Every structure is written in C-alpha cells, then in structure tokens.
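Okay, so here's the structure we're looking at.
Every protein chain but one is kept in place in this view of the complex.
Per-chain numbering from 1; labels A, B and C assigned in written order.
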C-alpha cells in the first residue's frame, strides 16, 4: 500500500493544469545521465496484515525483557514507566508536530519544553537547561566542547569511570577541535583523585566525572570540588543519571558548572539504545548560556500581554548563525523530553525519591547476597548506587549464558569495553525480591 | 493505589468547611443498622507494576487468536481491523465522553452517530437507522418487539436458521409481551419455506430470517419476499451480517421492513463476545420511526444558522416517556458504533466489497477442498457466503481437539446449541491460503 | 471549526485501506450466486487513510471528555478512566479470544470474570451475579425478568412494580418491558420515599419496588429497612438500581439493606469509560433464592476449573448473544484489583466529601430544595435564577462557555429547574473550586447581564442547537 491521496483522475487533472502530459514530464529537469532507468531493488509493498505478520515473525526471534529478567544497565535502565505516558505522547498533537517554528500553534510543545527545563534544572540543581540533545554520549561531548569554548582551553581530564562509550563519543567530537583528552585512571571503582590532581593545571578546560559512575560508584565529589576550586578556569562537568538525583545531592552543590547525561531512565522505553535524550544544564552565567548547544524555550508575553512561550536565545543556533553557531543541533529529542517531563511530573517529589531509594535498597540487598556467594565478589560493595561491579574467577561468558538459560539477563560483561573485567549488575525498583533471590540461587551453585 | 486526588490536608480543610469532624460523619445519614462494620472482603490494592504482572500471568493461560489460526465464526468474526481505528477511538475526547447530553460540547460524538446512521442505512438499503443497540441478539429481540408494536400482532415466525442465541434472547424479551414464537424448521441449510408459508397469516407480526443465515447459507429472499407480500400486516425482519452486504443485495430490495444484526464484524475486536453493537434500521415510515428503540441523531442548525447535530425524536425514549417509552435503552454501544463508522469510512466503497469477496472466495476454496476429503462433507457447498456446515462421521470433539494440537481453532461444534450436528467453519479475508491448506491437510489424514 | 461529513471528502477511486491480494485461485462469484443477490452499488465514502485520520481527529476535537475537565453529570458518575485499564483490556491474550472457544481454552479469562463477580457480590452484599447485561437498563430488565420468573415459578401472580417519582426513566421503562404495570409514588418533603403513601400503594399485586439508595437526590433512604419490610410483607421483592453505588462502597451494602436483586453500572462506579454513550455493563446480583433464575449460562467454579453452566432449567434465558460486555468487565476487574478494599472505601469517602463540599458552597447562591444530608451527589434548583431571566438550561449552556461540562439538568423530575451535581472522587478541591466559582459567576451574570446567559453558549463549536427543528424535519442520514 502507499500513502498517496490523489486519485489517478485527480493526477491527470493536475498535470493538465500544470501543463504537462505525463507524470514523468515533471521530472524533466533531472538530466538523463543521472536518471535511474530501472526499478529500485527494494521488495514489493505490503498490506498492513502482511506487514504485521512479517514483522511479528521477525520480532519473535528476539529475546526481550518482556519475558527475561534483566539486570542490564550501563546507561540504559529498566525502570517502571507509568502507563499514562504513552497515552499522552500518543496524542497526535504531540508526536506528529514539527519543531515549534510557529509558536502560536505550538504552545503545547513549548510549554512542555519549559517545564522540562524547569525540572531538569531543579533535579541537577542548575539554573539553565536546554530542550534536549541527541543522547547521553553526544550530550557529554557537547558539554566538553562547550567547556572548551568557555575556558578557551583544550585539555580535558576525563575519568575512566565515565561510560566507555561516552568517552569514545567525546573523543570523536573533540578530535576536530584538537582537544587533548587525558583519561584519569581508576582507584578501585572510582576515579583516581591523585592522578586527577597531578594532571590539573590552568590549561585544563574541564574535569569530566560521572556521578554515580559507570561502575555504579559514587565519586568523592567533595574532594573533586576542592581540587577543581584551585584552578579558576577549570570547569567541572558532571555526567549524572537523573534517577539517582532523586536520592543524591545535586551536582551543583559540588561545584558543577555543567551537568549533563542520559535522560532515558526518566520514563523512556529501553528500545535497544534509542531514541533517548541527552540533557544539559549549566550555571546562570551569560558566558555559559551563550555557549550552550541546542534549543531553549522561554516564557514571554503575547500582543495582549498574556503569557506564552517561544524558542529563545536563538542567536546561538545554526539556522541563525550558521558556521558561527555553538553547535549544529537542529532536530533534537523533543518527544523523549516530553516523555521525561510527564514522567517527572507523575513521579513528582516523592515518587522520584522512592524510585531511587527502592533501586538503591534492592541493589544493595542483591549485592550483599552475591558477595556472600563463594565464586563472586562485589568490588564496590561499600559504595554504589543501583549498579555494582562483580568479579569472579569463572568465565563471565559462561556465567551469563547459564543465567540466560534460566531466563535471566544477568548483567553486562564488562570486558566488552576492553578495559576491565567482571559483570556490571544493575537493579531497578522493577526487580522483585523473588527475582533477586532467584539470581542469587543460581549464582550460589555455579 | 487509588484515584483520589484530594490530599489528607485538603480533606481536613474540606471537612471543616462542611462543618463535620471526621470523614465518617458525612455518612451519618446511613442508619447504623445497615452500615457495614467490617472491611470488604476484597483483596489489597496493587500498584500498576503488580497489576500488570498479575493480569499478564493470568492472561497467558488463555489460548488466543494471537497464536492460533481461527475458523470460528457464528456471529463473531475475525476480520482485519485497520490500525488507525484504535488510534482514533483512543482519543480521550471519544472514549471518555458521556452520552451527548450537552450537544454543543459533543458535536464529535453526534456527527459520528449521524455518519454511522448514514452508512448503516446505505449498507442495508434502509432509510432510518438508530445509534446502536446492545448487541446482535438483543437488537433482534428489539426489532421483534418493535414489529409487534407496529403490527399489533403477537405471532412471530422465526427461522431455525437464525442464530440459536439470538432466538433465545428474542424469546427472553418476547415472553413478558406474550409473543408467540413459531420456529420454522430447516430445509437442508435454509429455512423451510413451505413450513413458513403454512404458518403465515394475517395475525403474524413478523417473519425473522437471517441473511446469510447461521449456517452461512443465503436464504431464498425472493421467495420470502413473495410470501410476505401476501399479508399486508406482516413485517419482514432481516438479520444480516453487515460485511456480507458488501457483496450481497441489501435486504431492503427483498422487502425487508427492519434490518438488524450484529455490527462486530465492522472493525470490532473479537473480545470474547463483547462489547459489540446491535444495529437496527427500518423503512422511512413515521409509524416505524415512532416505534424505534434507542437513540437517534439528527442534523439541525444552531442559533447562527450553522449546521450541527443533536439527539432527536427523543419522545420515544425512557428519559422523556418513562413507562411509555419504546424501549428502556439508555447506555448503548456508542464507542463500538464509532469503531464501525471509522471502519466503514476506511474500507469505503471498494474495501468493504473486497473484504466480502475475499472472504467468500477463500471460504469457497476451503469448502471445496474439505468436501473432497474422505471423512468430511460440506452440507451447503452450493450455497453459502463465508461460513459453511461440515458434517462428519468422526466425533466432532476429537476432530477439533486434534486441530487444536496443531494450533488451529477448527470451527464451532454445532452440537453445542443442541439442535444440529457438525462443524461450522468460518473464513475471513485474514486467513491465508497456507492456513487453509494446512487445515485441509490435517483433515485429509484424519 | 465545523467539520464536513466524511462522504464529502470522497473522491472517486480514492482508497484508505489495504488488503493482501487474493492468494487462493480466483473464481467468478457470478457463477455461484444469482445476479439478483449480487449488490449493484454501495455508496460509501472513497477516502484516503489521511482523510479518515484527519476527519475523526477533527471530530474528536469537538468533544469534551473526562480528561478535558470536570464532568459533573449527576447520576452518571463521570470519574477518571484509568489509562492502565485500557492497556489491560488490549492485552492480546485477553482480547483476542473468541466466544466459542472451549472453556478450557480461556481459563484465564474465566478466572478474571469469576473473581470479578465474586468481588462485586461482596461489595454489594449479594450472593450470586450474572455478568451478561450490557448496560444499566439491561440489568434492570434482567433483574425484573428474574423477579417475574421467580413468581411464575412459585405460581404467584403479581403485576405491579412500584417506582418513586424520583426514579430514573429506565426503571419504569424496564419494568414495562418485563411485563409489569407501574405504580408511581411521590416522595415526601424530605426527598425520600413517603412511607404512608408507600403503604397505601402496596398490595398483594406488588411484585417489586425499585429503588436506588441513596436516591437520585443523593439522599439516603434511612427507612430502608422499614420500606423493605413493607414490600416483603406482601410477598414483593426489592430491586436496587445500583447507579449510585459510588456513594456507599465499604460503608453499606444493598444486600444488607434487604434488597433482593440489583444491578451495578460498571461504567459508573467502576470507572470503565462511557465511550460517548456506551458500552457499559449492568451486572446483576441476586440473593441465593433467586439464583436459579439468572440468565444462562452462569459462570461456575469447580475446584480449580471455571466453566459456563448452561444447564439451568429455571433460567430466564439469555439476554445477550454471548457473555456480556467482556471488554468492559476486564477494565472493571483491573480497577477493583488496583484499588483493593481500602481504595474502594476511600473512593466513596472522597466522592461524598466532594459532593458535600460543593453543596455547602453552592447553596449560598442556588436554592437547595432538600436540606437533608446527602451523599455523593446533590440537586440544586435554578428557580431563583429563572425568576431573574435565565433558566437551568441557560445556566448549563453558559457553563460550556467556560470550558466545563454541565450537570445533569431537569432530573430528577421532583425538583423544578433541577441541576444534579455529582463531582466524583477523582476531582480535587482545586477543580471543585473552579467549578463553584464559575457557577457563582454565572449566577452573578444572570443578575447583571441575563441576556448573556440566555443566549449561551457563545464560545462553543456550535451555538445553541434547534432541537425542535431536528424533530420536526428529521434529517437522519446524508
């Protein structure tokens, strides 16, 4: 089937009015030498029934979180998503709209963005947030570029406890700008602060740490703040899982200049890694705001003096500034930001805290039990949020595949990132005690 | 969880303004003797996560059409339902609205009803349709009561080829009105017209036939029309599957006075038998319209002369006429009527015909093949629409359960209605040749 | 704002559907079917999928739903319809099952239905339930047929059903459909059944009294036990119209008030969506002695297994071709399981609290014909306002201008210029105050600029519609 609305008769009539004979004639401006003189080698079209049959058959070959218990995290978390979210974002007015170019017919989107910015600011403790970036990895990269523009420095001290893929994306983005990335090694499961201290200097653009970090551990933010404060120009970028901020002190209080990260955990479906959303917030400093990437919504008044919302501070952006823009951001992750806004509103003051606390408590329950087994140790048992690092002498691949036979996705094989070894286990509020105990039972007898 | 919005604090404040101390006090008007002085013996509440887990677990014990190939029909058909329908009726403005009491804020519902009435009229060939009744069974019963009121007769000649359950419902409804039901027997798979003729007289309220009938056969409507025409007061009620009318001549052309039936096949999910919708349409005769049960929408103008829609001819209805109403109909099946309206609009002129034709052709393909097998005969091979009557010497229960082991729901065991024997097999456009061939292959080796 | 008819989007040859092409050998239907049975023309719209989506989206925008704001229709219990119940009703393994699958195929669904009816019986204090009736009125009809059948079975002839003047129109209409004659009795000055008049009306011919409690004024019939005795003394039965169950859940049970038969409106108390007028579910509950008369089939649990029992010789028969509005029942189940017994009670408490709060506030401006304590709803009269030039209908229409739905009006019939207000528990004090303020504003407008109110609505998609013309010159299809 297709989605063409004109009938054959209408097409003929329209061609007549245009003044050409056949439909091919309106393509006459394409020179023959580049015309495709054959059919595309793409399959025949399908009706809806065939399409659904076809795709369902393929989908059924996947193993999914629908019938496997997942302890996978690493930046993509299986939290509870309230049912109302999908109902609300499925309203066509939200999901089929374009970027709010005509503000007067886009107040819905614009107010949502304003609410999103407000709650992201509150959550991180920062003062200004943008309307979203593409994902946690690219947002981290954009934050680093922003810091480099502000500080006019090129050296970036990046914790090895920052998500390996975020580091890789940051390097991809930084390379053309000649950024000099120094990776600060681990001290057990956290950033080696001595090494950090040794590398600090006035030509550092930014320190980048993750909070809680990739291994789930909570960095010594007090200490990092102190180190940073010794150098005026050095910015502190904190990459934070927003769910953890339901429980943890906001990065601002540890001197963060820019807080960024992945917003997926705020109500977004796991979706094999995307679409997610990068969030980014900074301090209220004109120098910072002028360097911010991405769209920003602001409140204003209309011709009658009534409150309304617009996209603002656009002189940072590509459609106005072209090559002088702070970033090339155009399409962002607006619908995911809408999801996260509704999530934050629904969970609210108490709910977000409860999600964080339950995740914390369940993860700690599980970690204790795993640590008590013979063959497994939790490396960061004394310091983690809802994700922890398990080491074992058993071959990790075997451990995970034996768990999979029991319908459990037991965690991330850390060796996939070619740096460290072990299993990264993540626990959200969705996991039941029964599921945790089952995992322990299986690990006990390995 | 619950859906109470007031907080404890607000409740206290409200109680204060009402002038009572505790919440229990506002129930003081309930005498102690009838007060419940214990907790209800209902389980504890659940959070959404628990609820979904709980219900999914139960649901998984069902065998469903989702992974079984179904040849079940008998008044509930597995036709293709275009995806857009659920998207549209899931707009809260449709599904959470009440009966359109305030027409000015309910033009959406009212116009949908008007469109529904228009298309039901067109499909059946009739001139006036109501806004829906509760289901095919009760609609048939209401049609009979209506016919009896119009003709002032009590005798109803009801074909035995009318759906057994519709007959039962009709009798339930007719009993308090002292209707005298005469069931006209079968002549092979159709109504015995001689018997019908013998029972016809001027004191007959109505002839009730199904078209196509319960066994899938197409009644000799020409003949029935002729018989009926000999008696001026006798009305002809035709119970029709609306999908079949994409292919078949509308009942009106065979002299039907009232056409009624089950609208499920027009886009409604199979849903274990409900919610479905009864439709009912009649000729354009004031006497008929005055006796119609159920709501009717009509077009009118507003104070500025613009077109708009209202519920009309309400002097037939219970909220105006109370004990003198034509029926007690209040809540009907509005959302199902909305579904059917969108279905009819989507399929349109060509689509409905194609659905009917494909169902017809696939059913005939299958029937021929089954008839060629050793152990099975098709009793109405020469005359059926998309459902046919298979007889066999094998025990039907065994046949069906062996098919079920092959993930096929092979049809209805006709003996469940305690009248006839055999298997009623229904084929819609959704069944593929592969599925039909698979069924035949299994039946061949039985 | 007006939206044309779907047929007016039609363009010859346009298509909005897609089907797989025929995969069996094609045949010529004319070879099988006489030409006079082959339809010649079907004048249906020819529109694209985009046309359909836009048209019905546009129509939806002309509607007001519970998610649009307060919906204070008295007697209708327009509470929030939880989205999660919609998800659950769409689970494939629940919705994609056929009514003629064998009981063993669908044990999961039968378990749900059985738990539901058990819960409903407990909540209402009855002994057995049928889930077959598809609406409140259908439930009334079913319940009255049960009463009829019971007397028939016992060989007792009774022809009358007593209905208070405050009763809903479906009550007398259903009783007549069930073959009874109606005796209407007036309410007393407290808005309750007049015991003396009741006694006068009662005789051996009375089969039943139909009552809702609290009644449609929201007032609890405190003499219910006495009323029950009066009816039972002449061998009659008590029928409970469950439309107002939201007022008493966890506080009182119709069964304990000696009602013998009742129906519950799951599309009211149990939050299933109204769908613009339906579907609903009017499950019927009875006391033990009436169980034999329930519609066929009855859902039975035997050990761990559930099945439909058709072997019920005294049954009134079927009132629905299948088992009732299953999809609605699933939603109600989901609702009850979510709330649990505490949530149900809290629901009732807040429904009653909200109504009482509104009553206190609004009686400052509107006449309150019955000062009696009321529960989940209350009825005001617009007589004062009418004298000043705008009646209840005008007030209702003016409310629409403020983007809020109107109460039920001109019902119950015992109150002049009635406005019957039922906020439900899912509103909070904020939305109540907004509605109260609007009504007070309108009352002020009536004093200052009555024409404004009389000519309302002004801001809706259409202005006031000419109902007389609609009835006089019926235009019922395109």
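One rule holds in what follows: a contact is a pair of C-beta atoms (placed from the backbone, for glycine too) under 8 Å apart; a residue touches a chain by one contact, two chains touch by 3 or more.
Bear in mind that the values here come from a model prediction, so they are computed numbers and not experimental data.
*Asks:* In the complete assembly, which of A:183, A:257, A:387 or A:429 touches the absent chain?
*Replies:* Result: among the candidates, A:429 touches the missing chain.
*Asks:* With the missing chain put back, one of A:334, A:379, A:399 or A:439 would touch it. Which one?
*Replies:* Result: among the candidates, A:334 touches the missing chain.
*Asks:* Of the residues C:130, C:354, C:408 or C:426, which one touches the chain left out of the display?
*Replies:* Final answer for the missing-chain contact: C:426.
*Asks:* Name, in rising order, the residues on subunit C that touch the hidden chain in the full complex.
*Replies:* Residues of subunit C in touch with the missing chain: 9, 11, 14, 18, 48-51, 53-54, 57-58, 61, 67-69, 80, 82-83, 338, 426-428, 430.
*Asks:* Name every residue on subunit B in touch with the hidden partner chain.
*Replies:* Against the left-out chain, subunit B lists 1, 3-5, 7-10, 46-50, 83-84, 87, 92.
Heads up, the rule we're going with is that only the chains that are shown with their structure count from here on.
*Asks:* For subunit B and subunit C, let me know how many angstrom lie between their CA-based centres, rounded off.
*Replies:* Using C-alpha averages as centres, the distance is 19 Å.
*Asks:* Where the centres are mean C-alpha positions, what is the separation of subunit A from subunit C, in Å?
*Replies:* Measuring from centre to centre gives 46 Å for this pair.
*Asks:* Touching two or more other chains, which residues of subunit A qualify?
*Replies:* Only 48-49, 83, 87 qualify.
*Asks:* Specify, in ascending order, the residues of subunit C that touch 2 or more different other chains.
*Replies:* 14, 19-20, 49, 53, 57, 82, 84, 86-87
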